[in-house]
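The complex is shown incomplete by one protein chain, all other protein chains being positioned as in the whole.
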Amino acid sequence: MDLNKRYTAQSWPDHPETATLEGKNKFVGFWLLLAAETITFASLFATYLALRDRGPSGMEFSSSGLFELPLVFAMTMILLTSSLTSVYAIHHMKNHNFKAMQAWLGITVLLGLTFLGLEIYEFNHYVHLGFGYTNSAFSAAFYTLVGTHGAHVLFGLCWFIALMVRNSKRGLNMYNAPKFYLAALYWHFIDVVWVFIFTVVYLMGAIS
Amino acid sequence: MAHDTTEKIRSHAEHEFLKKRRSAEMRHQMTSFAIMIFLTLIAFTLVAAGFSTYLIVPIILLLAAVQVVLQLYHFMHLSNKGHGMVAFFMFSGIFVAFITVLALVTIVWW
Partner (left out) sequence: MSSLAQKKGVGAVIWDYMTTVDHKKIAILYLISGGFFFLIGGVEALLIRIQLMKAGNDFLSAGLYNEIITMHGTTMIFLASMPILLGFMNAIMPLQIGARDVAFPFLNSLGFWLFFFGGIFLNLSWFMGGAPDAGWTNYASLALASEGHGIDFYALGLTISGFGTLIGGINFLVTIINMRAPGMTYMRMPLFTWTTFVASALILLAFPPLTVGLFFMVFDRMFGANFFVVEMGGNTIIWEHLFWIFGHPEVYILILPAFGIFSEIFAIFSRKRLFGYTALVFATILIGFYGFMVWAHHMFTVGLGPTANAIFALATMIIAVPTGIKIFNWLLTIWGGSIKFSVPMVYAVAFIPSFVAGGVTGVMQAIAPLDYQLHDSYFIVAHFHYVIVGGVVLAILAGTHLYWPKMFGTMLSEKLGHITFWTFFIGFHMTFFIQHFLGLLGMPRRVYTFGADQGWDLFNAISSAGAAFMAIGVIVMLINIVITTVKNVRVGNDPWEDGRTLEWAIPSPPPFYNFAQTPLVRGLDTYWIEKMEGNKKGMVYAEPVGDIHMPNGSILPLIMSFGMFVASFGALYFQDDSKPWTLAVLIIGLAILFGAMLARSLKDDLGFYIKKEDLIEDAKRGGNTDGSK
């Protein structure tokens, strides 16, 4: 494959992410990985549900009193919006508009960083209340589930940034188009997981 | 390991058509996004309003499921052509995920 081959909007394939065999392989392989990730998170959710509000006798924390719903609402809105901005980025990738794609990815990264900052603030807040990781089975399950999601956000951000920096000079080609597409897929998946986290952990926690 | 694709240059009309189709698709995505925001608002409002737990839990779980379907099928294009095999594996994953959660909320022996 020639990296220096220049495409125009008119010669750019309709589905650049699956136009080469390598792209197709990455595409299928990545979706399979997402299927495995679904089960990973399901195991974490299942454990959280089994261990929710369980702790040493006399534990003062419970999911109904602990969580800061306004903060969670803000985080949810930010992450949902970042999912839309990454859709815009891929829209421009398909139109072979590299600059617009980079710009939308930049916005996505900023939103993701804000989300991560809020999450760190949130965790810090709970720890200061005395709800540490080693506090109880409940705290371990909570931090592991939400923290694993946070680690995925962090990884997604690093991925976006690495792609943007690496390709800033050379623009879109058949080699990196699948990579941008998959990073965006990953970002949507992170959002899917968060939908369940805010529903199952925070909202169902608040009313239990 | 075929790397090269046979290059196909679209005619101007074809290109314009494709661009229009993509813009239309983008408007659909905006609609899905608006629905997602709306569903999220409903979920948070229900909890804030303090209805009965037995009413809220099934509703917010349903809302979450609708949002996930929107993400998977609109944002992630799971229904598009060439997604048959990956959709099969995704649903197998969801199936195993479901029985895992089911087991750990029902038959964990306390």
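Quick notes on this one:
Order of writing sets the labels: A and B. Residues in every chain begin at 1.
Assume contacts are C-beta pairs under 8 Å (C-beta built on N, C-alpha and C of every residue); 3 or more make two chains touch, one makes a residue touch a chain.
Note that this is a predicted model, so its numbers are computed, not measured.
Among B:M30, B:L62 or B:V108, only B:V108 touches the chain that is left out of the view.
Checked against the hidden chain, the listed residues A:L66, A:L111, A:A141 or A:A177 yield one contact partner: A:A141. Screening A:L33, A:A100 or A:V127 for touch with the missing chain picks out A:L33.
The chain not displayed touches subunit B at residues 1-3, 85, 89, 92-93, 95-96, 99-100, 103-104, 106-110. For subunit A, the residues touching the absent chain in the complete assembly are 1, 3, 21, 24-25, 28-29, 32-33, 35-37, 39-40, 43-44, 47, 50-51, 54-56, 59, 133-134, 136-141, 144, 162, 166, 175.
Basically, only the chains that are shown with their structure count from here on.
Centre-to-centre separation of subunit A and subunit B, using mean CA positions: 14 Å.
Partner subunit A is touched in their complex by these residues of subunit B: 1-5, 7-10, 12, 15, 18-19, 22, 25-26, 29-30, 33, 36-37, 40, 43-44, 47-48, 50, 53, 56-57, 60-61, 63-64, 67-68, 71-72, 75-76, 82-83, 85-86, 89-90, 92-94, 96-98, 100-101, 103-105, 108. Those residues of subunit A whose C-beta lies close enough to touch subunit B in the complex are 1-2, 8-11, 13-15, 18-22, 27-28, 31-32, 34-36, 38-39, 41-43, 45-47, 49-50, 69, 73, 76-77, 80, 83-84, 87-88, 91, 94-95, 174, 185, 188-189, 191-192, 195-196, 198-200, 203-204, 206-208.
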